[in-house]
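My questions will all concern the structure given below.
Shown here: the complex without one of its protein chains, the others still in place.
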Amino acid sequence: MTLVPIIKRDYIVNLAKQGKRIDGRKFDQYRNIEIETNIIKKAEGSARVKLGNTQVLAGIKMDVGEPYPDSPDSGVMTTAAELIPLASPDFESGPPQQDAIELARVVDRGVRESQVIELDKLCIEPGEKVWIVFIDIHILDYDGNLFDAASIATLAALSTTQVPATRFELGEDYPLPIKEPPISCTSIKIDDFVMLDPILDEEEIADARLTVATDNNGDLRAMQKGLNGSFTREEIQKVIKTSLDNGQEIRKHLYKNLGK
Amino acid sequence: MTLVPIIKRDYIVNLAKQGKRIDGRKFDQYRNIEIETNIIKKAEGSARVKLGNTQVLAGIKMDVGEPYPDSPDSGVMTTAAELIPLASPDFESGPPQQDAIELARVVDRGVRESQVIELDKLCIEPGEKVWIVFIDIHILDYDGNLFDAASIATLAALSTTQVPATRFELGEDYPLPIKEPPISCTSIKIDDFVMLDPILDEEEIADARLTVATDNNGDLRAMQKGLNGSFTREEIQKVIKTSLDNGQEIRKHLYKNLGK
Amino acid sequence: MTLVPIIKRDYIVNLAKQGKRIDGRKFDQYRNIEIETNIIKKAEGSARVKLGNTQVLAGIKMDVGEPYPDSPDSGVMTTAAELIPLASPDFESGPPQQDAIELARVVDRGVRESQVIELDKLCIEPGEKVWIVFIDIHILDYDGNLFDAASIATLAALSTTQVPATRFELGEDYPLPIKEPPISCTSIKIDDFVMLDPILDEEEIADARLTVATDNNGDLRAMQKGLNGSFTREEIQKVIKTSLDNGQEIRKHLYKNLGK
Amino acid sequence: MKTEDVKLIDAKGIRLDGRKIDELRPIKIESGVLHRADGSCYLEWGGNKVFAAVYGPREAIPRHTQNPLRAIVNAKYNMAAFSVEDRKRPGPDRRSREISKVISEALEKVILTEQFPRSMIDVAIEVLDAEAGTRCAGLTAAGVALADAGIPMIDIPVGCAAGKIGGKVVLDLGKEEDNFGDADVPLGISPRTGEIILLQMDGHLTFDEFNTALDYAIEGCNKVSKLQKEALLRKYDTIKEGK
Amino acid sequence: MKTEDVKLIDAKGIRLDGRKIDELRPIKIESGVLHRADGSCYLEWGGNKVFAAVYGPREAIPRHTQNPLRAIVNAKYNMAAFSVEDRKRPGPDRRSREISKVISEALEKVILTEQFPRSMIDVAIEVLDAEAGTRCAGLTAAGVALADAGIPMIDIPVGCAAGKIGGKVVLDLGKEEDNFGDADVPLGISPRTGEIILLQMDGHLTFDEFNTALDYAIEGCNKVSKLQKEALLRKYDTIKEGK
Partner (left out) sequence: MKTEDVKLIDAKGIRLDGRKIDELRPIKIESGVLHRADGSCYLEWGGNKVFAAVYGPREAIPRHTQNPLRAIVNAKYNMAAFSVEDRKRPGPDRRSREISKVISEALEKVILTEQFPRSMIDVAIEVLDAEAGTRCAGLTAAGVALADAGIPMIDIPVGCAAGKIGGKVVLDLGKEEDNFGDADVPLGISPRTGEIILLQMDGHLTFDEFNTALDYAIEGCNKVSKLQKEALLRKYDTIKEGK
C-alpha cells in the first residue's frame, strides 16, 4: 500500500523525464478506442467502449413516468454508475461509493448541461406523462480513465437508442432525439508532467486530474478537476488545448462508428 | 470457531457409523411437531410451530392495495423472515442477512409456485384494488431446520387466516381462500450419512442440505439444495422418497391440528 | 477512554462536596440563554439558541401534502435532529444514531403531546391537502444539555414561523398558529448531587438524567429519564420543583425575546 | 387525541374493561421458555404477548465497543410486523430504538456489569402482540430472563405504568385508555430499594396527580415483582421435582 | 403463470425457437477476456450475456470473516439495470443475494479451499443481458473464470437446467418456456464425478418426470462442460502460438 506506489511513482517519473510513458505512448496520445453498439437486446440502446484495456458498457432503458413539477413539459434523465467487483479487486458491490458517485455525476452533467438528450421532445402529456431515460454505466475492466470511457460509451449508447413507443402503445418506435454531444478528454499531472488518457498505473500515482469536455465549435462545455494536487493556470490552458485536439479525433471516430 | 466444530463433527460421525444420532432419533425420523394456531390477536392469522426445540411463529396481516400492472386481477403476497436475536446468539437485528433472505424466498416460493393462496380470488376491483397478504416469519428458538418449521408455521397460519373485510368496509370477514399445500421436508448429509430434520448441532457441521416439497399426490413441488457439499444422484432419490413419506405424516398432523 | 473520565469524575464530585460546580454555577442555576430568531432566509421560521457554549439551530420548513388517514382534518408535523460532525468530534454524518433519535423524539413529543402547533388549523382540504411542518434541529456546538437547547430553539423557531401560503398560491402568509408551550428543564445526578443544566464535562460522567417539561400553570407536560443510574422518589420531586422554577424564568426570557 | 365520546371510567371508578382504578390487567409470566437462550421469559400482560431472551456475558464485538471496566448491555426491543393493527414494517424504527435505549440504561443500573469487563450482555425483547404498555412489559420480561440466565444483579428490575383517564389517576393503562387518556407514566424500578431506573411521562398532570401516579406505578411494580419471583421459583421447583 | 394460449411445443416435439426436446440453446464461451481480473470468462447462452471475473486468493477482509482452515468463496451475482425488460434498480436485491449464496456454496465444493487458509476468493458474475437460466450460465462462467485464474479445483463446475413445458420434460428452458412452462430444475454438477453441487426446483413434476429432468440436465451439463474446456484450451493455444 505504501512502498509499491512510491517505487511505481519513481519509475514513471524517471521515464517521463526521458519523455516516455510506460506503455510507450506520447504524453498527448490517446489510447486506441473501440466502440461496439446495440449489443444488449434488452436495452433500448447500448454501447461497449474499449479504451486500451479499460472496458465500459453503457445501457439505456426508457420508461414512462411523471415529469418534475418544475419542468412539466420535459422528459427526465438519470445516470447511475456501478463500479462492480468484476472490474477491479477494489470495487465492492453495494451502495455506490464516492468514486462511483463522482463518475455518474460528471457523465450526467456532460449529457444534461449540454442538452444532448432533447428532453423537451420527450413529453407525452404535459405535466402528466413523459419519457424517462435511464443511463446505467457498468465498468467491466478497469485500466484507468473511466470518465472518458464512460462518457464515450454513454454518448454512443444514446446515439443508438430507440424510444420504445410500441411497448407502451404510444405509436412506432423512433430514434431518441439527441444533439451533437461534447467530448470529454482527461489528463493527469505527475510532478510537472501532464499526460493524456492515463492508464491505471499512472492514475494511481497521479497528483491531479482534469477532464475537459469540448464541442464541435471548439467551445468548452464542462470541466472537472480531481485529486489532491494542483494545476497552474498555464497547465490548464495546455490541457484544454490537448482536449480540444483529441476531442475532435474522438468525435470523428465516434461518428464513423455510428455510421454518420 | 475451528476446533469445536471438528470435535463435534467427529462425535456425530462416529455415532452415525453406529447408526445413531445425538438425540437418539433414527436417520429418517422427524422430530415431534406441535402446532398452535390463532395465538396473535392483532394478526389476521397466526401459528406457532415447535419442531423439537425449534420454535417459529408465522403471522399474517392483510391490507388493501394496488395490484401489479402485469396481473391486475390478482391479489399480492409478500414473505419476510426475521432472524431476530431472540432465537440465537448469532442473529442480529437490522436488515435481513443472506440466511434470512434464503429462508423467506424458499417459504415464499413454496406458497407462491403451488398457488396455495388463491390470489385470483383476492381481487376487489380489477387493476385498482386487491388484497395484499403479508406473511411474516419470526424465529423464536433456533435448534435447526428452520426451512420446515417456517414452512409449516406459514401454512398453518394461512389456513386460519380471516380476510378482514369488515375493517375495510368490504362486507363480512371470510376465510382466506387457499388450496391444499405441499409440505417441505429437509435432510442433511454428513459424510455419507443422510439425516432427516437436523437439529442445530447436526446442521452446523453438515456438508449439504436438501429441502423437498411434495404434494398429496406424491408429486414434487419445490426443491432447494444448500451448503457447500454435494449429493449423488442416488442420494437425491433417497432424500425425495424420505420426504414423500414424512410429508404425508406431517400433512396429516397439520390437518388434524386445523380440525380438518 | 477509561482513566480520563474517572479523574474527571473525582474532580467534579470533590467540588460538589464543597457545594461547587466546575464552571462556578450553583447546583440549581441555569446557564445564560441567548436567542436569535429568523436568521435563515430560506426557512419559514428559525432560531439559534446559545446555552452557555452549547449552540443549537432549529429551522422550520412547510410544505403542502396529504394528511394521515386517521386524522384527515389535521396538519402533519415531523421532527428530525442531526448531530452533525460540526458540533463534536464524536458526531458522524450518516443515518441518525440512537442519541439523535432520542433527542428528536423527546423534542417531538414536547411539541406534539402539548399540541403546541395547532394542527387542526392546518387543514387546507379535509382528507386531501394539509400543511406539513418540518422541524429540523442542527447542533452547532456541543457543550451539554442538548435536550433543553433543542427544545427552546424549536419553540422559538415555531413562534416566528410564517405559513408560506403565498408560495403555494393559498392566500397571504400568516403566522403559524401555536399555543403556549411547555418548557423543558434537564437535571443530572452525579453520586448524590443533582445539578441543573449540565455542561458536557458533567454530562459525560453523570449517572442519571431527568428532563421535565412544565407549563405556565405549574403542571407537568412531559418527562424523560435517561442514563444508567437511578433517582429516588425524593430526588424526582426535587428535580420537578427546580424545573418548575427555572421553566418560568426561561419562559419569560423566551417571551421577551419574541417580543411578547 | 382526547375525545369526549369515549367514557373511559364510570362514576363508580370502574373502567371500560371492568377494572378498578388501581387494578392491573391479568399477567402471566413463565421463565426458561426458550431452549437456545441463556435465559428467557414469556410474558402475557393484558393483550400484550412478549418474549425476552438473554445471551451472555460474552466478549463484546466489534472490539472497539468493549469497555475495559464493565460489561455493556444491549437491549433490543422489537415489534413483530403483525403485532399491531396496521402491519408495521419489519426491523427497527425510531420508536423501537428509543425504547431499546431506555431499557438498556435501566438494565445497566441493576446488572453487576463490573464483574464482566470487555463483555456484552444481549437482551432481545420481542413483542408479538401489542396492546399498550409494551415498554414496561418488555422491561419486566427482560428482568426475569436475566435472572433465569443467572446474570448477577442487585435486584430484578420491573416495570409498570400509571396514567390518567377521564380526570382520574389509574394504574396500568389499557388500549383505549392509552389512546384516549390524558397522561401516561411508564415507570421502571429496582423493587428492593424503590430506586427509579426508567421514567417517562406524556400528557398533562398536576404535580399532585403525578405523585399519585408515581405511587400507583410503584405499587404496581411491587405486585408485578412478586409475579416475577413466583415465575422464577416455579421453574426452580419444576427442576427440583425432576419434571 | 401458465397459459393455454401459448403452445410451447408442437406434436413433433419441436419447441418455439425450433429446438428439439434435448437441445441446448447456442452457447459461446471465451476465457481470459478481462485484463484486470486474475481470471475471467465471457459467456453467451441463448439471449444471456454474462461476464465472470475472479480475484484472489488474497487475505480475507474484514479479518473477522477469515477462516483459519480454508479460503472463503464470495460469489456476487449481479444483474445490470438494463439486462431485463423493465429496468431493475441497480445493486443487490433479494433474488440476487440468494443466487449469490447458492453459487458460492457450489463453488466451495470444487475449489481446494484448504490450500488457502485465511483467504478469500472473489467471483463476480455480471449478467448484462438476461433471458432465462442466468444462474446456470453464471455458475458455468464462474467455473471457466476460476480455471483461467489457475485456482486449484477438483473439477470445473458447470450448470444447466431442465424443465417441463406443455407436459413434456425438456432441456434448457428459453424465455417463454420459463415464463409459461410447468417446472424448472436448475442444476450444477462437478462433471467428472457427476456430484450435484447446485439444485433447485420450481413448479410441478412427478417423481419420474423429475428423474428424466435430472438426466437431461446432467447430459446438458456434460455438453456445456466440453465447451468450457474447449474455451480454456483455445486460450492456451493462442498463448502457445504467440498470438
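When the chains are written out, they are named A, B, C, D and E in that same order, and each has its own residue count from 1.
By definition in this document, contacts are C-beta pairs under 8 Å (C-beta built on N, C-alpha and C of every residue); 3 or more make two chains touch, one makes a residue touch a chain.
Owing to the predicted nature of the structure, the values given are computational and were not obtained by experimental measurement.
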{"item": "Chains shown that the absent chain touches, full complex", "value": "A, C"}
{"item": "Touch criterion as defined above, residue of C:G59, C:G75 or C:P198 at the omitted chain", "value": "C:G59"}
{"item": "Selected residue (touches chain absent from view) among A:K8, A:R167 or A:K225", "value": "A:K225"}
{"item": "Options C:L86, C:A165 or C:L258, residue touching the unrepresented chain", "value": "C:L86"}
{"item": "Contacts of subunit A with the absent chain, listed as residue ranges", "value": "1-2, 71, 98, 101-102, 104-105, 109, 113-114, 210, 215, 218-233, 236-237, 240, 244"}
{"item": "Touch residues of subunit C, complete complex, unshown partner", "value": "39-44, 46, 53, 55, 57, 59-61, 63, 80, 82, 84-89, 93-96, 134, 136, 138, 140-143, 200"}
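Quick note on the criterion: only the chains that are shown with their structure count from here on.
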{"item": "Chains touching both subunit C and subunit E", "value": "none"}
{"item": "Centroid comparison with subunit C (C-alpha atoms), farthest chain", "value": "E"}
{"item": "Between subunit E and subunit B, distance of the C-alpha-averaged centres to the nearest whole Å", "value": "27"}
{"item": "Subunit A and subunit C, separation of their C-alpha mean positions in angstrom", "value": "48"}
{"item": "Category of the chain touch graph - line, ring, star, complete, other", "value": "line"}
